[in-house]
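With one protein chain held back, the other chains of the complex are shown just where they sit.
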Amino acid sequence: MTSTDSALAATPASPDESSRHGTGTKATRVLGVATIVSMGWLLVFGLGFSPADRDQEEAVRILYVHVPTIWVAYLGFAVTALCSGIYLFGKKKSLQLDRIAGASAEIAVAFVAVTLAVGAMWGRITWGVYWQWDARLTTTALLFVTYIGYLAVRRLGGSHEQRAKRSAVIGLIAVLEVPLVHWSVRLWRSLHQEATVLNPDDGVQIDGLMLFSLFVGVIAFTLLYAWLLLHRSRGMWMEDVLDDRGLDDALAARRAEAGGRPSPEPAGETS
Amino acid sequence: MNSAPTTWRIARLVAAKDLRVEWHSRIATNQVLPFAAVTMVIFAFALDSDAVLQRVAPGLVWLATLFSVLVLVQRAFAVEAEDGALEATRVAGVDPRAIYLGKALALGLQLFVLEIVLLVAAVVLYAQSVPLEGALLLTATLISATCGLAAVGILYGGLTAGQSGRETLLPLLTLPAVAPVLIGATRATEAARGTAGAVVSDGWPWLGLLAVFAVAFGVGGALAFGPLIDE
Amino acid sequence: MDTESRSPVVRLDDAVAVLGGFPALAGASIEIDHGEILLLRGPNGAGKTTLLRLCAGLVPLARGAGEVLGHDLSTERESIRQRVGLLGHHNGLYLDLTVGENVRFWGSTVGADDREIAGAIERMGVGDRLVDVTVRRLSAGQRRRTALACLVARRAELWLLDEPHAGLDATARDDIDAILRAAARAGATVVVASHELERAGALATRTVDVVAGQINPAAGEATP
Partner (left out) sequence: MIAFFDDAGFILGSYALTVGLVGLLSWRYVRRGSQLGQQIPDDEKPWR
């Protein structure tokens, strides 16, 4: 928890340092404190109070972080798709939508990476292997690569509008791609069991405390997602502003360059 | 003044133009086809067992096809970039959907020929044979998988054309997208030739997947191509 | 149609266009009327090429406002493109196709019939023995004439030419001048960016200077 702590400590205003602030506000600080508190609860319940599972024994504790991270990842991709769709088909082309889509995808990719790594540990305990070619795992891995591609497309360059349009299109194509990938790997690996923890009717008894721990995990990570999204999309806004400002400077320099030249008829100038 | 030609007519013109470029330059014939054939030979070196090769031959055919798609897509857009022709089509206001469909059609036809050659290579090199009852499934698989591959390839080829890092970005975008085609086409081909006890009827669900994939990406690609190549 | 012929073909108001972060056009303002042959002159890197590409609807307008052939440059670039022809540093030809195949392809994408295409090939002097030669084997001048034949076959209303005389011999230059005059007489508007001031100056009906991404009326000429 310490690294998150120090990150939050950097956010509050420190008036002696500078009058210019970062991406933190009162809202993010409240969110951040709530995140830390709920993360603490998750640690206490996930590692402490919640009992061992009948089948999975202690390994079930991994699921209290594993399930929330993949939930946040899917939430992030859904937000990306939603913002991409609104940007493309909406009347008002707001670049803020594009920035939220980009920030959300970036966070979600990071969370998929965490999910895959943690999932491998859980698999090592439960299955004895790090990886199985199961439908959900394979889909998640391909999803990971697909959105790494999306982030690469965002970095292709060009104007902000061009970036927004291009990445919105790719964001929607990814939505087209994911069900097809899932369908194909489902057909391919139809042998594997369905989600045990999230499917109570499988006959697996879920202890109330276990369910509560999972619930705490989902809350904690959703709060974290919101906190990260606020910071990152504000950071992206500033990156865009600085980019525009660079253009302003270049423009002013270019205009000065023209003024420096002896031009016979300056009346045609419009600056 | 004549009326503006329809999207479909321009698509046919673009496809004919691409095939004519290939007819004059013979790059695909003289370079990509040998590349794919060498890939098939190299697989044999890596796997080093007749039994294994026989078992995995359908997958190797489609893997070699997939690599060739990447090369052919680069070529399809190198032709456009060489003298600024893609830009010229944009200035000319040619319907991007028509360019997309036309280029995908031309790529699909070239891929189809390539796949036939690879299948023949598999018959010769990996001791494969296709029973008569599997022929229909195999043909249908070839056609729908080719359409899907061409649809994805031209879409991402157009996006990456002229960008720095296009050689690496194209596979990064294309490979995860065409994973369903690789899985579906391989399983259907195995069913068609009866690899590892598979029967022909196992292949039809896969064919359904391939067909849906081709239609989804064909329509999606035609709509997305314009915004993607525009500045 | 009437209002369109009275309004200028190109009107730029403080237009800015960006090329990979660099403001190649830094606030250009100009009006170009029907039937004009306008010469853009200026040093390399002054923004002439970007100005032509902006008018062709290829480069987005970053700041300012503009209209080409009655269409807004920031919202209706698609409609502009169909009516302009741009001949840039690249000819936009398929090097592996023959002259005839190139002109036929470009012509038929806009619905020109065989007669029009044959006429375009004839007018540009790339007929006879050249028509079946692949472009890769042609000289720079022959390629340029093929590209112009494609423009003729495409029936562009606004011709934008970037250094059309570069790398050509004297006869080819004369041919290009004649083609441009004929196009202007036929009602097209022509904008030429050129270094070759003597030649292009004789061709042009008006000359402006492009300096550091802006446009000054040339010395000795009345302000429009």
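Chains here go by letter, A, B and C, matching the order in which they are written, and residues are numbered from 1 within each.
Basically, a residue touches a chain if its C-beta (ideal position, glycine included) is under 8 Å from a C-beta of that chain, and two chains touch if they have at least 3 such contacts.
The structure displayed is predicted, hence computed values, not measured ones.
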Contact list for the unshown chain, restricted to visible chains: A
Residue, one of A:L43, A:L95, A:L187 or A:A250, that touches the chain absent here: A:L43
Residue among A:V37, A:A78, A:M121 or A:A253 that touches the chain left out of view: A:M121
Residues belonging to chain A that touch the chain removed from view: 1-4, 6-8, 10-11, 18-25, 39, 43, 46-47, 57-59, 61-62, 65-66, 69, 107, 110, 113-114, 117-118, 121-122, 124-125, 224, 227-228, 230-232, 234-235, 237-239, 241-242
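The rule we apply is simple: only the chains that are shown with their structure count from here on.
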Overall pattern in which the protein chains touch one another (line/ring/star/complete/other): complete
Nearest-to-centre chain - CA centroid comparison: B
Chain A and chain B: spacing of chain centres that average the CA atoms, whole Å: 33
Junction residues of chain B - those touching two or more other chains: 231
Junction residues of chain A - those touching two or more other chains: 157, 159, 162
Chain B-touching residues of chain A, taken from the complex the two chains share: 88, 142, 145-146, 148-149, 152-153, 156-159, 162, 165-166, 169-170, 172-173, 176-177, 180-181, 183-185, 187-188
Residues of chain A defined as touching chain C within the complex: 157, 159, 161-162, 243, 246-247, 250-251, 254-255, 257-258, 261, 263-271
For the chain B and chain C complex, residues of the former touching the latter: 1-5, 10, 13, 17, 20-21, 24-25, 79, 82-85, 87-94, 231
